[in-house]
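As you look at this complex, bear in mind that one protein chain is not there, while each of the others sits in place.
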Amino acid sequence: MENLSAGVVMPGCGPLPILRNVSFRVLPGETLGLVGESGSGKSTLALTMMGYLSEGLVKLGGDVHFGGHSMFEAGTGTLQALRGGEICLIPQNAGQSLTPTMTIGQQIDEALMLHTDLSPRERKRQVVELLEQVRMPEPAVIARRHPHALSGGQQQRCAVAMALAGRPRVLLLDEPTTGLDVTTQVHILELLRELAKSRQVAMVFVSHDLGAVARVSDRIAVLYSGELVEIGPSTRILKSPEHPYTRGLLASIPRMDGARVPEVLPGYPPPLAGPRERCAFAPRCSAAKDPCTAGRPALDVRGERYRVRCHFRRDELDDPGSLVRPSTRPRNGVPASSLLEVRNVAITYSRKSLLSRFTGKEDRARVLTVDDVSFTVHRGETIGVVGESGSGKSTILRAIVGLQPPCRGDIRMEGSRPLDDRVDTRPLACKKEIQLVFQNPDSSLNPRKTVAEIISAPLELYFGMERGPARERAAQLLQSVRLTEHYLDRTPGQLSGGEKQRVGIARAFAAEPKLALCDEVTSALDVSVQAAVLDLLSNLQREMGVAYLFVSHDLATVRSVADRVLVLYQGRICETGPVESVFAPPFHPYTGALMRAILEPDPDRRPRVEIKDTVESAPPRQGCPFQRRCPHKPGKICDREAPPAQELANGHRIYCHLSPAILHS
Amino acid sequence: MLKILVRRLVSALFTLAFVAVVVFAVAEALPGDACTAYLGRLAQGERLDNCRASLDLDQPAAKRFVHWARDLAQGDLGNSLKRKKPIEEIVGPRFRNTVILGTVAALIGIPLAIVLGVFAGVYRDKIPDFVISGVSLLAMTIPEFVIATLLIFVFAISFQWFPAVTILPTDAGIREILPNIVLPVITLAFVMTAHILRITRASVIDAMHSEYVKMATLKGVPFRRVVFRHMLPSALLPTINIVALTIAWLLSGVVVIEKVFNYPGLGTLIIQSIFDRDLPLVQAIALMFALIYIAVNLIADLLVILLNPKLRSQVSGEGG
Amino acid sequence: MRSRFTGRFMACLLLLSACAGLAQAATLRLAYDAGFGGAESLDPYSPTRFFFTTQAMYNRLVRQEDDGSAGPDLATSWSVSGDARTWTFHLRDGVRFHSGKLLSAQDVVYSLYHALDPERGSPVRSTLKIMDRIEAVDRLTVRIHLKSAHADLPLLLLDQRCGIIPEGSADSIERTGDGTGPFRLVENDPEGVTVLEANPGYWEGPPGVERVEIVAIPDQVAQIQAMLAGQIDYLPSINRRQLKLFENHPGYIVQTIRTGHWPGMVMRTDMVPFDDPNVRRAMRMVVDREDMVRLVLGEGGGEPSCDTPVWAGDKYHAQRHCPQDVGQAKALLSEAGYPDGIDVDLYTSSVDKSFVSMAEVYQNQAASAGIRVKIHQVPADGYWTDTWMQEPFVATRWNQRPADQILNEAFRSGAAWNETYWHNAQFDRALDRARKEVNEKRRRELYVRTQQLLYDDGGALIPFHLNVNRVFSSKLRNLPPETELFVRWQYIGKTENEE
Partner (left out) sequence: MRVATQTGPVNAGAASAGPGRFRRVKPVMRTILSRPSGMAGAVLVTFHLLLVIIAPVIAPYDVTQQDADRILEAPSMAHWMGTDSLGRDVLSRTMLGGQVSILITLAASLIAAVWGGAVGVSLGLVGGRIDEVCMRLVDAFLAIPGLLFLLLIVSFAGGGVFALIPTLSFFNGISVVRIGRGAAQSVAARDFITAARVRGHHSRFIIFREMLPNLQDILLVEWAMRWSWMMLAFSSLSFLGFGASPPTPDWGLMISDSREFLTVAPWAGFWPALFLSTLIIGINLFADALGKALYVDRENRAPG
């Protein structure tokens, strides 16, 4: 790709480039990782490599060459021959990208028909063979199924199989693993690495997740606001990056090795604008000097196939401090008085069967989404809850808040009598103490109200404030979440993801709660914005002494904010205890698998695949919840008896039949 | 699969029964009853009483409804007041005629609408789209009777190509009917096409912007195959249900068209029977219209389940 | 792809409709309004008779000549006894019914008794109940004995409904339509298309067209459009506004026919002030009849009449000239004791479309003679039962009837419908003598005398008789003369030049 620029042409005001003269080369068999946050133009870049510009986008300059063909000048005939043949795309969300009305077999067969000259019978056999290559169980059955009948991971594998149909020389992967479970992600990445090596296929792996990119890439390119800011061998980029943005990005990724809140990259990426005469990152760069704002730096060569777009070399920057900064969050030693107690809570969504309603006996047949969960949250403390999707972590939050009444056990606030099951019957004062922050920023704010109205709603409710004082208090709250006052009159439609999440937090803190329930608040955000929100939460905890119940599927995020942590599988607790001891051996087999599957942006750490990524629709009737997938399963005992709680140092408990010795290895 | 079929049939029957109740209740609720309505000015004294006796109107409403429903179940719709003939005899041929008119219009209208809808959807915001959407908007908003009057004025009176008024023996066979219903069919098809076209176009536009169409293009599939193999099946599925609703909605339009062309269908019959205050006949026709409506909906529902792989799998338990 | 599809479709439609036109030979298409909702019967005497069929499928004993008198039809000749109580009719020989049966006197006797049969409820029974006994003298001669003398029996038998049906066919006739007329039944479909075909053995020779289709089009506007679209060839009556559609249009021929129907305004001679003959004469002299015709009916809408119910087409019509004479009217009124004018109440309604405008025109014409008319408009339903023949001065309307019948029904003392409650002994005696008078000339003088009495002393203001406009398609040949109200379909021909 030479000097490619593309963008939107708005009527009345010249072209607004999304990509600005991007140039790079991919050698056969080489894997290039392409990293950038949302809005950096990485997906557009991926598709330009196939000569495709989505509606409304226009090529402003430069070209893309593949095997001697210019992808933009080539005729539709050649383009159709190349696409899906020598150069294939593996889409982000395979579920959406497979034609719903055609079976998997038909779609792969179509790719074979277009790009190979096999006979129909040979194609049929080749389809099964391809599905085996991507390790699909019972390929013949899968071939006859429609896309909606498969799990996320299976759909993604089919997309890969379809891409391999035409014996491609280049594979373009546009965020292939985003949205998948951690274990499934690792499986897909392993598959891709193997294919690349075994078939000498070049790959361009586009993602916002530096961990995933580090796992598969030989070289990495970092994209910021449509410009390549740094490109070079992956070890060089991950270990000792030169460009301040790359360094900031790496710093803002929560790491497993130290309990500290990730570094915060101040400010936001610049909005779409016309020609740019300065370094795009200058306004956010702590080491910015005059030349940065004077002229636009070029990509100067700083090593063998290694270029950086910055006026200064690394050592010339005035704060070459090491990346890892000591944790700024004080650990409060003595545990304060207990705030929330959850005792042996069990929750189910299925209604009581008729029979048991009469006899009053416990209904054996009912599927318990959450069973026998107990923990206490102390004042000012942060409890992390970790688990894959479907582990019941959000159900527990709904129970605490009163939306989903538990069918057994009880929840108490400050040792008082148990909270009423239903939120409607709870006293207002009690509701004031617990506030909820949601995962999806877009849907958590009422689109038709201004920020001022949103924040003053709890103020009017709990403190009976009038409009005037409520507006001032709202301004103060916005201040505390680092948003300026003129946001008050904007509607959610005019805010970015990060800004909306901050307003959500400000609304929660307007009630001055004692406990804040954070339901995956950072999963929907970009890494840098995620870091800012985590930082904001810990500051607020310090100022207001509020306790958090922080739910997330990302171990690293929980590691960086939580004091104690809970590992959940199919609604049962596998392991609990302080963060340091849980995230260090001995591990519960499930925790171990999760820890080893973590994708860290560190070339030396190779995640190992330990458990199958099969999907379990319901927890086992009895015995250990992890019995079906446990790699170290000792024997039948796990199927019959629920695992006992093995008490280890300072409250660290592991629910497993295995002896601590084995757990240590 | 059978379970779904049975459930839909039961709900269809329930709807029909409900419509019967509503039709009866509305007739009851209106001022006066069949006899006063029918006898009009002469409805006094002994003549009114024996009319009521003959129609057993003097019994309580609930009892009469039971009788009516029982007869209905056996297909005996009772007798028409004005024409002194069993209603089946009167309604039978006219029901057939209306169904013929509707079906012929649908056979022309629906395929035309789908073809135009796809054409307009695929070439969105280009000349064909503007022309097609413009004409379809006109057809949807100009009342049927204006279009019908216009067609008569141009094709029947000025050029005398087609008959202005349908003249048919009551037992006319299909071969005899067709040349005589050209203009009514064109009017009905014109309006029907407009509605269905707009829906198809919207659905096609949505499908054209979908991920799987983008993926198919990036898979190197030629444009024509993308449109027909990938986009059309899932674009046309949602339209089936809405097409059924549109057809049923147009039933009321048929009444006006039949009046203008003097076409011997249910429409003209109901207008005439309303003018004649022939209540039992009106009730019977209301049921007939409801019957057509429910049948069309039922067929559409089953068609959708059959054709949509997602629904079919949910129904027959095959799933991920 | 779309244009090819619709192009092919339009082509085959044109072909279909074109060939439909050519297939049938000359076919006459008539429209009627299916007023009885499909219960139409082919029995000519039935109260719900199928209008056109009676004309096309049956013959009567006599039929109307141009001068209004009765000419031969199935009866070639007839004679009457001296006392005008016994009539003898001689039948035409060799006439066959559609079913092939030879016409005989027995059939005529059967038909007339069928008419008089009370169960049949035939509307023509009231006019024919003057007949006492009917007998067949021989195969071709019928003798009718009357209850009372009637010199003009043939005029009564002119009635359209007196078609001759075969003996014993009373119950089957309403389906078979077995008559001796120019056309015979092919398909009886009252609510759809009834088809008749030419009767080759018709005694006057084969009719002008091979086929007649009688089409049911209830909606009046639809009939007009069918005519404009060339689907039907004849419209029996159109109003003044619709005239403009066909008047100077090459495809159509419009005829204006004089009829005996008349609307009028009648005074109850038994109530003050109309009990004084001078007042009655004044109220009638004040009318300018030509002007009223133009204003109420429009140009050529009717023929002015001098207060005689007998229309110009009737052979006993008394010719008279009665211009408006305001001075004489005023003189009569002051002589009757109303020197400074008179106040009267006139009751009218929208039950007939000309009533209201007629009353308004009379109101401002009468004002010139000091007659101040106050108009009361009563609702349409209930007019004939609650207002007509109750209020002193009301609007009325009569259909065409032969002279003897109308004079007896509306003006004889004590007649059920004598709306003016008029008693005039001279008038009654003259009527009876006229009925008995066998001599044609003297009978005519007597009827003229009765009309003179009505003009001098009567309480009925009859300003005009109505004209009816009818339209024929220009494809038809030898159309009926403008005097013939009921079209004789057997003579009509049609050129099928599909242009």
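The first chain written gets the first letter, and so on, giving A, B and C; residue counts start at 1 in each chain.
Just so we're on the same page, contacts are C-beta pairs under 8 Å (C-beta built on N, C-alpha and C of every residue); 3 or more make two chains touch, one makes a residue touch a chain.
Values in this document were obtained by computation on a predicted structure and should not be read as measured data.
Peer 1: So there's a chain missing from this view; which of the remaining chains does it actually touch?
Peer 2: Even though it is not drawn, that chain still touches A, B, C.
Peer 1: Quick one: say which of A:12, A:120, A:447 or A:464 touches the chain that got left out.
Peer 2: A:447
Peer 1: Considering the complete complex, identify which of B:6, B:107 or B:137 is in touch with the unshown chain.
Peer 2: Touches the omitted chain: B:137.
Peer 1: Applying the definition given at the start, please give the residues of chain B touching the unseen chain.
Peer 2: Against the missing chain, chain B presents residues 11, 14-16, 18-19, 22-23, 26-27, 30-32, 37, 137-138, 140-146, 149, 152-153, 157, 195, 198-199, 202-203, 206, 238-239, 242, 245-246, 248-249, 251-253, 255-256, 259-260, 270-271, 274-275, 277, 282, 285-286, 289-290, 293-294, 297.
Peer 1: Suppose we count only contacts with the excluded chain; which residues of chain C make the list?
Peer 2: Counting over the whole complex, chain C touches the hidden chain at residues 220-221, 224-225, 228, 240-242, 244-245, 295, 298, 357.
Peer 1: Please give every residue of chain A in contact with the chain that is not shown.
Peer 2: With respect to the unshown chain, the touching residues of chain A are 8, 18, 38-39, 41-44, 269, 271-272, 401-403, 423-424, 426, 428, 431-432, 434-436, 438, 440, 442-449, 457-458, 461, 489-494, 496-497, 507, 511.
Keep in mind that, in the parts below, only the chains that are shown with their structure count from here on.
Peer 1: Taking each chain's centre as the mean of its C-alpha atoms, which one lies nearest the mean of all protein C-alpha atoms here?
Peer 2: That would be chain B.
Peer 1: In angstrom, rounded to a whole number, how far apart do the mean CA points of chain A and chain C lie?
Peer 2: 96
Peer 1: Which integer distance in Å separates the CA centroid of chain A from that of chain B?
Peer 2: From the centre of chain A to the centre of chain B is 52 Å.
Peer 1: Which stretch or stretches of chain B touch chain C in the complex?
Peer 2: Touch list, chain B to chain C: 40-41, 82-85, 108, 112, 115-116, 119, 152, 156-157, 160-165, 167-172, 178-179, 182, 259, 261-262, 264, 272, 276.
Peer 1: List the residues on chain C that touch chain B in their complex, please.
Peer 2: Contact set of chain C toward chain B: 1-2, 5-6, 9, 13-14, 16-17, 20, 29, 37-39, 187, 189, 191-193, 215, 217-219, 222-223, 225-226, 228-231, 381-382.
Peer 1: Inside the complex, what are the residues of chain A that reach chain B?
Peer 2: Contacts found on chain A: 47, 50, 52, 54-55, 76, 79-85, 88-89, 91, 93, 96-102, 110-111, 114-115, 145-146, 148-151, 154, 162, 166.
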